[in-house]
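Here it is, the structure, as structure tokens.
Shown here: the complex without one of its protein chains, the others still in place.
So that you can tell them apart, the chains are marked A and B in the order they are listed, and the count of residues begins at 1 in each.
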Amino acid sequence: MDFILIILASGVATGTVLLYATVGEAFSERSGILNLGVEGMMLIGAMTAYKVSAATNNPWLGLLVAMFAAGAISQVHAFITITLQSDQVVSGLALNFLAIGISLVLGEGLTSLRDVVPSLPSFSIPVLVQIPILGRIFFTNQSVMVYLGFIFVPLAWYYINRTRPGLHLRAVGEYPAAADTLGIGVYSLRYFYVFVGGLLAGLGGATISLSISPGWFGALTTAGQGWIAIGLVIFAQWNPVRAAFGAYTFGALRRLVLDIQGPATLLGFANPFFYNPHNAFFLKMIPFAFTIVVLVIGSREANRKRIGTPSALGLPYIRGQRGL
Amino acid sequence: MNQEKLSTETEIVVRMSGVSKRFPGVLANDQVDFDLRKGEVHALLGENGAGKSTLMNVLAGMYRADGGTITVHDQLVDFGSPREAIEAGIGMVHQHFMLVPSQSVTENILLGLDEPRFRMHLPQYNRKIEQMAEQYGLHVDPAARIWQLTVGEQQRVEILKMLYRGADVLIMDEPTAVLAPSEIDELFNTLRSMTAQGKSIVFISHKLHEVMDISDRVTVLQKGAVTSSGVPTADVTRADLARMMVGREVVFRIDKKDVEIGDVVLSVEGLKADNEKGLPALRGVDLNVHAGEIVGLAGVAGNGQSELSETLAGLREALDGKVMVHGEDVTNKSVKSGIRQGISLVPADRTLVGTAPNLSVTDNVIMKNYDQSPIGHGWMVNSTEAGNYATELKDDYDIMVPTIDTSVRLLSGGNLQKVILAREISSDPKLMIAVQPTRGLDVGAIEGVQKLLLEQRESGAAILLISEELEELLSLSDRIYVIYEGEIMGEVLDGDIDKIGQMMTGTRLEQIDTQGDA
Partner (left out) sequence: MTDTDMKKSASRFKLPFSVKIEPRVDDPPKWFSPMLSVIAVVFALLIGALVIWLGGGEPWKAYAHIARYSFGSVGVLSDTMVKAIPLMLVGLACSLAFRMKLWNIGAEGQFYLGAFGASMIVLLPVLPEDAPKWLFIITMIISGMLFGALWGFIPGFLKAKYNVNEIISTLMMNYIAIEWNNYFIYAVWSEGGFQMSRMFQRNAWLPRFSDLGKTIPFFRGLTTHMGLLFAIIAAVILWWILAKSQWGYEIRLIGDNPRAAEYAGVSIKKNVVLVMMLSGALAGLAGMSEITGVVHRLQGAISPGYGYTGIIIAWLAKLNPLAVILVSILFGALILAGREVQPSGIPTLIQGVIIVALIASDYFLRNRVSITRRMEE
């Protein structure tokens, strides 16, 4: 029991990274722009956060700068896809290369700074911590970023579904021509939400390097989580609440893969991963294989229900041209 | 705006003088004068491509004019965006509705407004919109989502959207194109009630009888220039308008040669199929087409026409029923086998379905026979043969294109349709399914396309013509079926418009006949 609680608790922590990145991508896609550069933007965020914290000894400043750095790099994609109207898939891939390249160049030498760089605080929430089970999973000695995530998800949901800017966001992604005739700035809103996607991806990256697994390990810092986030957006059907569910599940899965190698016995049986650690290579495949499974489920569901995918996702908007 | 003038007949709300608009290669509007009086319906008449929509798009702020002046309530204006036009009281209801399908009626109406500031109090606004709908007789449920509404209801939402923004000038771009006859009557009633309340309406159309019906005055455009400016509708005849519109005497009936009707080519029995959403689109369709006849399929858009054409061509799965071509069962056979059987399809959407935009003219015309001798050769495509074939079609069908290597995305709509027709006809089809073959083309191109269809008929092909243009169906077809919600309501041999109209709204032929008898 204890073992499971530990995995779930650290799963929530790990999942928080995915949560920010996934919701960020959901914002971008809701506005009609597919940004495949999440992995690169997260890496920029992780690198910047770590570098700035190391230089200023202030992790909060690091966090802030990281968000804006990732937001800034996202604007390259915004410019290419919105203003130049080039292919969003190729541009997103290109952004990845660019962002990873920049991160590696600027991140040179950061690895050796381990244990010198201050991390973001972790603490337990009084009162809530006493709730049986849930208190242990969600409110015991978690990073401040985890708690921010709890607040962030409902806010994001409310913003998208119940406010005027959210209404405009949905309109721009569903039917930009309609939004345009009513005086909604399609281009500027898309720029803005791509930027929001960048901010949140940067936040996710910073959460890794400053809190969840502190340090800078080059491209291994994010280790494909940006791609998993893009897969999760489809599963989440562009809904922050479903995104949170998916992110925490994935976080738990990632932790399970790491932690299951610890105990000598599992449910009373000899633990095959303890006695032959090589079997762990198969364990490590699970999160990636599971992403594919989730995609299959997500696609089938999206086929059944028409709602979900923003209709104009992936299409450039050109005023006066026919179509969406 | 506080200079409340007396509502006399002569108060001019909008005046456009000498307005020109140029697009690359086309002069869409050439020094056009147009004025709109308070409380009138002013029809803007012209063929497709005459520049009606362009002119009104300039007025509605979608485009900026290259020359001329516009005044609204005697104030000089120069709209940079639709929003500015709406703020000046000018709203446009586009041919393709500008509504977000997944959002509710109220959400669509509130879109882009400054009120509410942040939080949406939907119930409160629902009530407000309900009241407004009542005032103008535009009944619609404010909480319903757009995709749940009929086309007629969606149009009402569009009108409400403009009224909510305080528009006193309403531009309706071909509003009847998507409506059934009874819905058209309802729309006209609404328009009359709005003019009675002091609104002014621009009614864009190319349908003469509607213009005669609803408008107080009419301005006619031909090739971007005005041929008749603001004459009272009562003073002109239909024939006058037709002449001003086309620039020559129009033959209302196309010369159709007598062709001997041959064997049954296509026979469809009890055909059922679903649409993309998995909802039934065809609920048991029965029809047949003989060699040497053009059979029309009339119906309001979205009643299963496109699903029918796709199912016949093998693009959509038939869930039940039978499709026979020349006595052979072809139900759910592959598209390719349909092509080999001599089924050809002119799709409704030229750019989305009919052509590959970035491929050359050659690559586009060999789409159906790239794997057949002489163009297909073993595993290869014989590029010399393909080139010869393309050149031949280019000359035969008079396709205006610099070379056969040009990408087809650079072709005009008329030329693109020629590419498609050339491809579909040159295979000597036994059965030709033509969906909206003249939509969006200019007069000359329309005549060309219709001529090609008639030639096919004379050479003994069976043609199923699916169209939303009743006039076109009446002039070309030997018989007309009417489809409603995926079922054939009946068949008309004599072109009885009244019967067709009733069937388009869901009355079966048997019911009409019994009513007539009684």
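Note that contacts are C-beta pairs under 8 Å (C-beta built on N, C-alpha and C of every residue); 3 or more make two chains touch, one makes a residue touch a chain.
Here the structure is a predicted model, which means the values were calculated and not measured.
The hidden chain makes contact, of the residues B:Ile12, B:Ala301 or B:Leu315, with B:Leu315. When you scan B:Pro142, B:Gly230 or B:Pro347 for touch with the missing chain, the hit is B:Pro347. The residue from B:Ala143, B:Ala239, B:Leu319 or B:Ala356 that touches the chain not shown here is B:Ala356. Residue A:Leu98 is the one among A:Leu98, A:Ile125, A:Val144 or A:Leu266 that touches the chain not shown. The chain not shown here touches chain B at positions 24-25, 313-315, 334-336, 338-339, 345, 347, 352-359, 363, 366-368, 370-371, 376, 379-381, 383, 402, 405-407, 410. For chain A, the residues touching the absent chain in the complete assembly are 36, 76, 79-80, 84-87, 89-91, 93-108, 224, 227-228, 230-231, 234, 276, 278-279, 281-282, 284-285, 288-289, 291-292, 295-296, 299-300, 303.
FYI, only the chains that are shown with their structure count from here on.
Centre-to-centre separation of chain A and chain B, using mean CA positions: 45 Å. Put simply, chain A touches chain B in their complex at residues 162-165, 167-168, 170-171, 174-175, 177-184, 304, 306-307, 311, 319-320, 322. Within the complex formed with chain A, the residues of chain B that make contact are 62-63, 81-84, 86, 92, 94, 96, 98-103, 107-108, 110-113, 116-120, 147, 161, 276-278.
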